[in-house]
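Yeah, one chain of the complex is gone here, protein chain that is, but the others are all in their spots.
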Amino acid sequence: MNTVKVSIEQKIQAAETRIFKVVFPNTTNHYDTLFGGLAMYLMDEVAFITATRFSRKKMVTVSSGKIDFNQPIPADTIIELVGKVVRIGKTSLEVEVEIFVEEMYQDVRKQAVKGIFTFVVLDEHKKPVAVL
Amino acid sequence: MNTVKVSIEQKIQAAETRIFKVVFPNTTNHYDTLFGGLAMYLMDEVAFITATRFSRKKMVTVSSGKIDFNQPIPADTIIELVGKVVRIGKTSLEVEVEIFVEEMYQDVRKQAVKGIFTFVVLDEHKKPVAVL
Amino acid sequence: MNTVKVSIEQKIQAAETRIFKVVFPNTTNHYDTLFGGLAMYLMDEVAFITATRFSRKKMVTVSSGKIDFNQPIPADTIIELVGKVVRIGKTSLEVEVEIFVEEMYQDVRKQAVKGIFTFVVLDEHKKPVAVL
Amino acid sequence: MNTVKVSIEQKIQAAETRIFKVVFPNTTNHYDTLFGGLAMYLMDEVAFITATRFSRKKMVTVSSGKIDFNQPIPADTIIELVGKVVRIGKTSLEVEVEIFVEEMYQDVRKQAVKGIFTFVVLDEHKKPVAVL
Amino acid sequence: MNTVKVSIEQKIQAAETRIFKVVFPNTTNHYDTLFGGLAMYLMDEVAFITATRFSRKKMVTVSSGKIDFNQPIPADTIIELVGKVVRIGKTSLEVEVEIFVEEMYQDVRKQAVKGIFTFVVLDEHKKPVAVL
Partner (left out) sequence: MNTVKVSIEQKIQAAETRIFKVVFPNTTNHYDTLFGGLAMYLMDEVAFITATRFSRKKMVTVSSGKIDFNQPIPADTIIELVGKVVRIGKTSLEVEVEIFVEEMYQDVRKQAVKGIFTFVVLDEHKKPVAVL
């Protein structure tokens, strides 16, 4: 039905979640680029908040898809992580997370990493329940 | 001149910076509310990114105005910090930071804290230089 | 009454709280000076301990006054934070916090930052109660 | 040639890397299980050390494969992360990471998570070079 | 009796616990070597896990013996901490912890620090109980 579709679009919009962060030298490796593991940590965090804000239910990560780090994230840049619900299943939810890198002292911005995180809603007995 | 004004408005818009964060129990005090000091730490961080993204120059915090914590931020909520440039001086910049609190499992959201942070741009000799 | 005054003076003296800390390079920004937000975090922490040690009651930060960071705190220095009760209201308490900077390898010490933090005592229903 | 094969087997053996960790309540989410993002952070760390100890060259993560978190990792358990080189390409290396969970106060141990991390060796111009 | 002795040897073997860690520049002091305090923190952690995995009972550190840091642990090395049960008393346990340092980009490894940590098992009334 049309009205439901609209409201889901709006819920998806309202659940979009953004985290900015400065990449300081103490979060980077010996190539002076952000650790892969730290990028994954932040991606799961923004995905979790996005999923929770969409469903307002207790979500838990069940999987992360393949993540490519071909574009390095250097120190002394600013990153923005953006989480967006991209698929709504019966008991699961997929959130796409993108990381954008901005030069600190120039107006340059590009996409660096993208990944999909899947969440489920569990009840007290840890059985999956409906997302919506 | 009008065109300049518009472009500053647009720069302010583009520099608006958002950080979402889950308030987990290990970041809260014995009243189960977010530490005042941690809120201040996050406010300065979002203000610094906002100021840098506006000016694309090396900013340093020179002062924080009075900050009221009358509305407590309980554990198991989600907060959004929003930084916005509100005054542009010759060599300084004022950023207003608001913290909004959302219930994790209900569609409830309200403003909890607001504060002003002032930044200057310094050259290599630590002398103030023009923001724009 | 005189005896009470004396005992409050003594309580204030006994509650004075000190925290020393080395400013390592990983806690400083791109000007190689301590982040404003980290200074505020530490100031709230020492203020909270001072207020608690004075009242031996459950305190919560309600506001911080204007804080000026005109004197930068460089890396490879040692800082001392000192918290002192400066005003005792009916249900609130004001703590002044100073940060002193010492050169690591010379006998040089100066005051860098000063601020006032206000605390209240709350009961289980989060209503303010008497400090003394 | 046989002798080379043996020596690679031995290098793989010698590079196997283990990290034990207690899952304290402050590293777990509202289901009282380890955050997915923290598990990914630790997996990348053990994979990076394994890859470096195998090649003794400067490695960087280029991708993580799909990771399933179907088996939750509860608080008050001990986890062991084990990293092992499983494929050696010309300029890249694949490391398999497993997480095992042990009950703290019983002799119970099972595999909880498994994933593949891919690394490359880069020279100073960030061009891939031979692993061996 | 022989069978018991064997089983204790096997328990000691099975409880041996290893933690690898990269010594990044942000964990080192102004001599660019690992902080003594951080080494002690990690040694207690590996000792605690070793003691718990041996006894599967609630252990608490009661003392650390003299620890010598004569061999510095430089940045950009990999360390391995190894914990091993070395003495089993009635209600206490001694764990020896060694730290080995490996060059990141060469096959060089040597022992850097060694120390003994003593643990006891306590019941709910904080009275010592039998280890085995």
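The chains carry the letters A, B, C, D and E, assigned in the order they are written, with residues numbered from 1 in each.
Definition applied: a residue touches a chain if its C-beta (ideal position, glycine included) is under 8 Å from a C-beta of that chain, and two chains touch if they have at least 3 such contacts.
Source: prediction; values computed, not measured.
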Touching residues (missing chain, whole complex) on chain C: 17-22, 45-46, 48-49, 52-53, 56-58, 78, 102-107
Touch list for chain E against the chain that is not drawn: 29-31, 33, 35-38, 40-45, 48, 58, 60-70, 72, 117, 122, 126
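By definition in this document, only the chains that are shown with their structure count from here on.
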Comparison of A-B and A-D by number of C-beta pairs in contact, larger one: A-D
Chain copies touching (chain D, chain E) - same or different residues, decided at half shared: same
Geometric centre distance via CA averages, chain B-chain A, whole Å: 22
Residues of chain A engaged with two or more neighbouring chains: 26, 30, 45, 48, 58
